[in-house]
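Shown next, in structure tokens, is the structure this report addresses.
Every protein chain but one is kept in place in this view of the complex.
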């Protein structure tokens, strides 16, 4: 029995290949996490368990998809970046995005009990995430994207820290705190924190102030003047030599699986982070720590 | 501290609105389920627990997203259909697809223990799903899509049932069974099943032969001659009257939430299924069973 | 000498196939025609020569592309519609749009001298047109699109006729006329025309009031009650039978080339136009007038 009579419906599927040789960032966001954080009693302004769970799920995504170069997370969002040379799933947008969303969601649910042992998940209130893919034509813009997220992390965390101090410690209503903070700049909030609550914002934990960056660990490079130049050259190497064959891809994936996936809370806006870890932007595996001797 | 310096990166996000007034089908597929079914010891050719888990997860997706009209599942795949009038997430493709994939994955992992109480999930081997959205311009083609999946279900199940009988009961090697089945038609396979194993394929369970269709239950309509005509008229009603406002959408969602979500294993190729449940293609809630008196 | 070293750049071309089984409307617009109409002294509010030139160019497009079902033009714009079953250029959007834009532009320039014998084209001021393709999922919406353009024609022409009468005959400044017309409705403008200038708008020429519709002429059908029903059925015919093969397409094209392309100035909002010319929405050639005896 043939299926040809109805098979024409396949012709309605439209291709969604992302442009070759561009960075692909898949950003996922928690759906309705405001309500969800209430339901499961997340601590304000930051629930360490919730962030650790996000990071654990993201690290598993990095391990399952060696094509990923770097991930950056803050609050209930995470951004995953594929290198311009990435050929995974022929760069089909929906396939890349849904694989990340599904893998992330799976681990988030599976690992929930590890981080919230006393707060079981409730049917009807399961966490879920949506996602989308965005292309960035070169490393400069990819870095600007990452900087954008980290600046956002800083702005939001300073606000939230101050707001919740005013409410939880200062006894203000949500509305009053909101009202007072309207129009304030960073130094105002720093002053409120310090003068009213004796808090030096600089001493807050880095995971809250800087978010979480996840990448594969190789031997760090010494920072040399002009080293960022080398990365740029990389990017402008004639491409025809740069599209790896299927077997080359598989080989690179194997190499990458060997590297440890680490979670860090550091500045990713300045050059230093990138200069010392050139493998992130080059897409080429570095030297494993063991090899360094 | 403003974030304006890097905010330009937002301009790289490209819109992905699906064409108005078309059916949207989101099909999700298990990733690497061949390997996964080995890992967790799925029974061949059909593991009832695995199918029930798929259906349970899909039913939860239907409940969480009242905009969905119907879903059809077979094996490790499920298709979810949004009505042409659907305005959910402004019809953004990535948002619709990832929400379904994430919600489905979440429930699949969460409910796993209910259906596989003796086979705990293993980290490094979590089930995951990918997905994509396809547009179908009218109900005729949407039905052809559904028929395509159900015919596929039949073809695959007849093959698999025969193949695994030959291997498990007939003691043949996979290769030999495959070889013998090459080029056979339905009647050949029916004969093998009957003559060698005393199996009348017609008596196999409907969930295996017909797959699973999930929809909201209202009072069934009597089939009248020409009733399918009415549905067509529906579709050609001037559209300007047909795009519901935000509050109308919310009202319809509420109505839909009241209906029971049922899982059925019936023929969806012939007209009868659709004629008796006109609310599926019309997108308008029917009468609740309780209202029928 | 092989060209393989650079051929990888071809992989950056992205597919742009329009969704199957939807109407495709290519609308083209004159670029900077306000300035252009000054440069070449177009008569206000309507220059019959300019409209006739538009129609002549559009008719040539219809003749060169037998896949087109209908075209509707007003002022410096023209909309061309391909039937849902159209397979021309594999439904590649850019190819369809540019072919129409280029063919139209070519004839517009080539035929200019016929309609403006005393006003030669000037280099640096050549007319040009841009265009885009839009998909409409069914005939109801295609007709609403056409109605939208014809209503627009009416609104603009009534305004322009009144405005230019006030300026050219009434001696008002552009600004004063604009000011007085602000906020007026149709009946106000009709009254101004009649009371001040003795003009009954209904007696204006149809080409100005109704725009121009271009189609292939077959024998008109008698309007029967319910005949529009038949067209709807057409549209919901199972599609698999509906995608014509290459040779069928060529055969249909030949048939269509035999029909005369006519330019009409009639109401295309009401059913009558479409009911009497069922071949436009069905995409199937009608009976040629000669065959009618």
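Lettered A, B and C in written order, each chain numbered from 1.
The working rule: a residue touches a chain if its C-beta (ideal position, glycine included) is under 8 Å from a C-beta of that chain, and two chains touch if they have at least 3 such contacts.
Bear in mind that the values here come from a model prediction, so they are computed numbers and not experimental data.
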Query = Touched by the hidden chain, which of the shown chains?
reply = A, B, C
Selected residue (touches chain absent from view) among A:55, A:93, A:139 or A:190 = A:139
Query = Given the contact definition stated above, which residue among A:45, A:66, A:84 or A:106 touches the chain not shown here?
reply = A:84
Key: Which of B:5, B:48 or B:287 contacts the chain that the document leaves out   = B:5
Remark   = Even though one chain is not shown, chain A touches it at residues 19-22, 84, 135, 137-141, 144, 232-233, 235-240
Task = Name every residue on chain C in touch with the hidden partner chain.
result = 1, 3, 5-10, 12-14, 16, 28, 31, 60, 93-95, 97-99, 101-103, 105-110, 121, 123, 126-136, 141, 144-145, 147-148, 151-152, 154-155, 158, 185-186
Note = Residues of chain B touching the missing chain are 5-6, 8, 11-12, 14-15, 17, 19-21, 239-240, 243
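Simple rule for what comes next: only the chains that are shown with their structure count from here on.
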Note = Joint neighbours (chain A and chain B) are C
Query = What chain lies closest to the overall centre, CA atoms only?
reply = B
Ask   = Where the centre means the average of the CA atoms, what chain is farthest from chain B?
value = C
Request  = Would you mind pulling out the distance in Å between where the CA atoms of chain A average out and where those of chain B do?
outcome  = 32
Remark   = Per the C-alpha means, the centres of chain B and chain C lie apart by a whole-Å value of 42
Remark   = In whole angstrom, the CA-centroid distance of chain A from chain C equals 50
Note = Where chain A touches two or more other chains at once, the residues are 5-6, 8, 12, 14
